[in-house]
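My questions all concern the structure below.
For this depiction, one protein chain was excluded, whereas all remaining protein chains were kept in their positions.
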Amino acid sequence: MSFLTYLINGLSLGSIYAIIALGYTMVYGIAKMLNFAHGDFIMVGCYVIFSISGALSGNGVMGTVIAVVVSIVLCSLLGITTEFIAYRPLRGAASPLAVLITAIGVSYFLENLALIIFGADVKSFSSVITWKGISFAGGQLKIQGVTIVTIVISLVILICLQLFINKTKQGQAMLAVAEDKGAATLMGINVNKTIMLTFAIGSALAAIAGALLCSAYPNLSPYVGAMPGIKAFVAAVLGGIGSIPGAMIGGLVLGIVEILSKTYISSQLSDAIVFGILVIVLIVKPTGILGKVIQEKV
Amino acid sequence: MHMDKKTKDNLITYGIVIAAFLVVEVLAMTGKLSSHMGGLLVPMTYYAIIAVALNLCVGILGELSIGHCGFMCIGAFTSATFSKVMADKIPSGPRFFIAFIIGIAVAALFGFLIGIPVLRLKGDYLAIVTLAFGEIIKNVINAFYIGVDSKGFHFSMENQMALNLESDGTMIINGAMGITGTPKDANFMIGIGVLLISLVIVLNLINSRDGRAIMAIRDNHIAAEASGINVTRYKMLAFTISAAIAGSAGVLYSHNITTLTASSQYFGYNASIMILVYVVLGGIGNIRGSVVAACILYLLPELLRGLNKYRMLIYSIVLIVMMIVNWSPKVIEWRKRTFANFGFKKKVKVVK
Partner (left out) sequence: MKKFNKVISAFMTSAMVTAMLAGCTDPASTATTNSQEPAQATESSSDNGATFKIGAIGPLTGGAAVYGNAVCNAAELAVEEINAAGGINGYQVEYSKEDDELNAEKSVNAYNTLKDWGMQILVGSTTSACSIAVSENTKADNMFQLTPSGSAEECVKYDNVFRVCFSDPNQGIASAQYIADHNLATKVGIIYDSSDVYSSGICQKFTEEAKDKNFEIVSSEAFTADNATDFSVQLQKAKDAGADLVFLPIYYQAASLILTQANTMDYKPVFFGVDGMDGILSVENFDTKLAEGVMLLTPFAADAKDDLTVNFVKNYQEKYGEVPNQFAADAYDAVYIIKQALEAKSVTPDMSTSDICEALKGAMTEIEASGLTSAKMTWEASGEPNKEPKAVVIKEGAYVSAE
C-alpha cells in the first residue's frame, strides 16, 4: 500500500515534469535549439496569473479563467518577441552554440527583471484547480485533483500536438523545417514564420505548465522556472529529442524515479541517483526512450 | 630562425598573458591597484584556465560539455582535503605543489572514467550526460563526511555523527558545510603560471599530430576513422586533458577562498554554463579568445557594481547584444559591407 502511495506521488511530480517537457520539446525538437529561457517563460506566466487573479479575486472562477487565458496570450507574445529579437538574428550562425548562449542571456534578463518588478520574496500562488481529488481504499490512497487535471491536460495537449503536426499543413511545415531548413525553404515553406509559430505554441504551453506547476507547488519566485526547466530538458532528452510522446513519457519516468529513489535509497543522494539513471538509460539507448536512430553519412 | 604563423600566433597569446601580468604587477607596486581589482586577479586566472579547458573540449574536440565545473569541483575538494590535513606538517610551498598534483591527477582520473560512457554518445545526448555527471559529483560531495582523529581517518556518507570521532578529532569535509580553513596559498603569480602552463599544453596539443587527429574527428569522425585514426583514444585523450586542466583551476579556487562548499552557484550546471559563455563569446576553438573573454566577462559584473540592482539586468542585455554583434550572420555581413573601405583600426573601434 505504501508503495502505491509513493507511486502516486511520483506520478504527481512526473505529470508536472511531463507538461513542462511538452512545451520544451516543441521548441527543442523543431527549432533545434535549447531554449534555456523556457523555464523563465513559465515563471512569467505564473506572475501574470498571480497578478491578474489577485486583481480579479472577487470574480471567482471567471477571474481565474481570464487570468490563465491572458497569461497564455502574453506568454505566446513573449515567445514570439524573444524569438524575433534574440534568436532569429543568430539563425545560421557559424555555431549552434551561439543561440544557446543568447538563450542564457534571455533567461538572466527575465529572472532579473522579475526580481526588480516583483521583489525576491516568495509569493504564495492560489491554486487554479480547486478540486481536491479522489480517494481510494477508505482514504488511504489519494490522488490530488491537480495531478489528475495535469495528466488529462498533458494527454489532451499530446493528442492535439500529434494531430496538429501530422495532419495540418503548418504542422508538416514544422517537421520539414526540423528536418532541413534549406530544403524546407526550397519547398516554399516560410521558415521564419514556421519557427515563430513553434515559439508561440511552445510558450503558450509554458504558460499552461506554469499554472499547473504553481498550483501543485504554490511558491512563486523569480527563479521558480529555472530548475523545472532543466528537469524538463532532461525529460525531453530521456524521452528522445524531438519526440512529443517521448517528452511525456520522459517526464513521467523522471518524476517516478525521483520519488522512488528518495523513498527507497536516499533522500540526500536522490539528485545523483536520478541523474545516474539518466546516464544508464542513455548508455543503453543512446537516443533516448523513443528517439529515432539517425544513420550518419560521410 | 624560421617561425611559422601558428608559432607566432601562440607567442602572441603567451605575450598577452605575460604583458597583462606585468602591467598588473607594476600597478600593484606603484600602489595604483585597488583592493577590489587586486581581489579579482586570482579568480580571473582560474576562470581563464577552466575556459581554456572547456574550449579544448568544445572547440577542439567538438563535444559540448555542460558539466565541466564538476571536474573543477573534484580538483578543489581533493586538493583542499590534502592541504587541510597537511596544513601544519608540510611548509606551504611544497604542500601547494603536491596539492596541485593531487587535484589534477584525481580530476584527470575522473575525466577518464566519465569519458568512457560520455564519449560514446553524441550531440545533445552527450551534453546532457556531462550535465548529469556534474550534478552527480556535486550531490555526492554534499553527502561526504570525512574526519580525522588520533585513530586515523573516518568516512561516512550519512552524517557527522556516524563518524564517531574522538574528542580531539577534526572534520575535514563536513557535508554541505564543505571544507573551511583551507590555507590561502594561491596568488596572482601562481595563477598566471598555471594559466601559462595550461596554454602551453593546449596550444602544443593543437599543433601536434595528436591535435590534428582530434580536430579531424571533430570535423568528420567517420572520415577520421576511415583514415585510420583511433577515434576513441584521441577523444579520451582530449577529454582527460581538459578535465585535468579544469582540476587545476579547482585547486587554485579552493586555495584562494577559505570556504569551499559544493553548492550550485560554484559548481552546478549554471556555473558550467557561465564558463561556456566565456568560450563561445571568445570564439569556439580560439584559445586566446577564451582567456580574454573569461577576463572581460568576469570583470564586467564587477565593474557594473555601481548600478546596484540593475547590475545583472544590464549584464544580461550586454551579453545578448554581444552575442548578436559577434555571431549574427546578418550583422557580420553588414559590418563587412559598411567597413570594407575603412582601415583595420576603425573596424576594431566599431566592433567595440
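Each chain gets a letter, A and B, in the order it is written, and its residues are counted from 1.
Basically, a contact is a pair of C-beta atoms (placed from the backbone, for glycine too) under 8 Å apart; a residue touches a chain by one contact, two chains touch by 3 or more.
Quantities reported herein were computed from a predicted structural model and do not represent experimental measurements.
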Among A:88, A:123 or A:181, the residue in touch with the chain that has been omitted: A:123
Interface residues of chain A (partner: the chain not displayed): 2, 5-6, 9, 12-13, 50, 54, 94, 112, 115, 119-126, 139, 142, 144, 217-219, 221, 223, 227-228, 258-259, 262-263, 267-268, 270-271
Interface with the unshown chain - residue positions in chain B: 16, 20, 23-24, 27, 32-40, 43, 135, 139, 142-143, 159-161, 175-178, 180-181, 184, 253, 256-259, 261, 263-266, 268, 282-283, 286, 288-289, 292-293, 295-296, 299, 302-303, 305, 308-309, 311-312, 326, 332, 336, 344, 347-348, 351-352
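In the analysis below, only the chains that are shown with their structure count from here on.
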Residues of chain B touching chain A in the complex: 58, 64, 117, 120-122, 124-125, 128-129, 131-133, 135-136, 139-140, 142-143, 157, 220, 222-223, 226, 269, 273, 276-277, 280-281, 284, 309-310, 312-313, 315-317, 319-320, 323-324, 326-331
Residue ranges of chain A touching chain B (in the complex, touch as defined): 34, 36, 86, 89-95, 97-98, 100-102, 104-106, 108-109, 112-113, 115-116, 230, 233-234, 237, 241, 266, 268-269, 271-272, 275-276, 278-279, 282-283, 286-288, 296, 298
